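A single protein chain has been removed from this complex, and every other one stays in its place.
Let's look at subunit A:
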Amino acid sequence: MTRHEHPTPGCRDAPVLRERGQREVFCGLTGIVWLHRKMPDAFFLVVGSRTCAHLLQSAAGVMIFAEPRFATAILEETDLAGMADAQEELDRVVARLLARRPDIRRLFLVGSCPSEVIKLDLGRAAARLSATHGPALRVLSYSGSGIETTFTQGEDACLAAMVPALPETPVRQLMVAGALPDVVEDQMRGLLDGLGIAPLALLPARRADAACAVGPGTVVALVQPFLGDTRAALERRGARVIDAPFPFGEEGTTLWLAALAREFGVAPERFEAVTAAPRARARRAVAQAAEALRGKTISFLPDSQLELPLARFLTRECGMRAVEIGTPYLHREMLGPELDLLAPGPVLSEGQDVDRQLDRLRAARPDLTVCGLGLANPLEAEGLATKWAIELVFSPVHFYEQAGDLAGLFARPLRRRAVLGLEPAP
């Protein structure tokens, strides 16, 4: 593992450009779109406006027609008049919802900008509804509003809201926090089993009744970089968080597993035996997919907080050069191990003033730009190749077996530009 240890220079102390202004980002409500699939017995009820419903519809695309387990209680004029009314209305909507969906075991009341500005107390509503409909139904609340959260921070707020309600355990165990696609979760489980690291708790658990407890014996590993509040909430419950690079690419996955192996006293021979084959596979797959990426420059506009770990993967394993790495929020402590691995050079920016950031982007003209769907086509029309960022949150991209696919997601737009023989009409 020594070849991964690079104490030299890194970006840990690099200056960060902090900007405020117009932000071209999603709000935290978007997290519902993938979270509800991970928790099949949960329902997410947004208390918000028609805008919130419209956003979910736009973000969920075709999924909206499959009876998804999320909906919006749209505030109407009468709800804005008096607070008491709104709480009663909410009870009525929840009762109607539960009559339609009696299979629901967990209900999340999700706060929005409008519900927060009118100071609708969803925490109180959750406690009241838990008392009314419990114990078969657990009701929790969190905020996914744009005024509080950016995109993936919605998942952070949701998981953090679950932590205080987790049962207490003194057992020494590993908890992995962050929603992963099932296929990736199973691979991770296989690796941890192979290393003999047990027992394992997952946050979020697939079902309300699945054992997921926390306590002073709990060691937490995060699989997503956007879980700052969840991390703090777990620490408040006495758990200890292991900061490591995030499991993207061959190197990231190995370092992530190695940090856990050290913590749980796994013998180096066993580590080698379990990881050697998938590591070699991942290296081969990345090498193949990354051919189109080698020597190319890349910029990230802020979106998901995945930007730093992905820039680390693309620069170190795929031979790209980062120009600017923008992130909505930079958690220094949690991303320290990532910053250590990142070669100095790129502009690190936190927050956004989109027009100024686009000025920098147009001046730098990177070979590939990672950005949201509102910007992707306009930038393509300006001749810049783009990779839309949301796909990186939905697709299986973590751990060894997905490393090649992850590189492929970035290579495809460049290969496509090379393949298309037509100049777009002016």
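Rule of thumb we're sticking to: a contact is a pair of C-beta atoms (placed from the backbone, for glycine too) under 8 Å apart; a residue touches a chain by one contact, two chains touch by 3 or more; residues count from 1.
Following the convention adopted for this analysis, contacts and distances are computed from a predicted model.
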Undisplayed chain, where the name is taken from the UniProt record, one of "Monovalent cation/H+ antiporter subunit C", "Light-independent protochlorophyllide reductase subunit B", "PBS lyase HEAT-like repeat protein" or "Electron transfer flavoprotein subunit beta": "Light-independent protochlorophyllide reductase subunit B"
Touch with the omitted chain, as defined above, among A:11, A:35 or A:90: A:90
Options A:103, A:168, A:355 or A:391, residue touching the unrepresented chain: A:355
Residue of A:26, A:142 or A:246 in touch with the missing chain, whole complex considered: A:26
Hidden-chain contact residue, picked from the options A:77, A:209 or A:269: A:77
For subunit A, the residues touching the chain missing from this view: 21-30, 47, 49-51, 53-55, 57-59, 62, 64-65, 67-68, 70-77, 79-80, 86, 89-90, 92-93, 96-97, 113-114, 116-118, 145-148, 150, 355, 372-378, 380-381
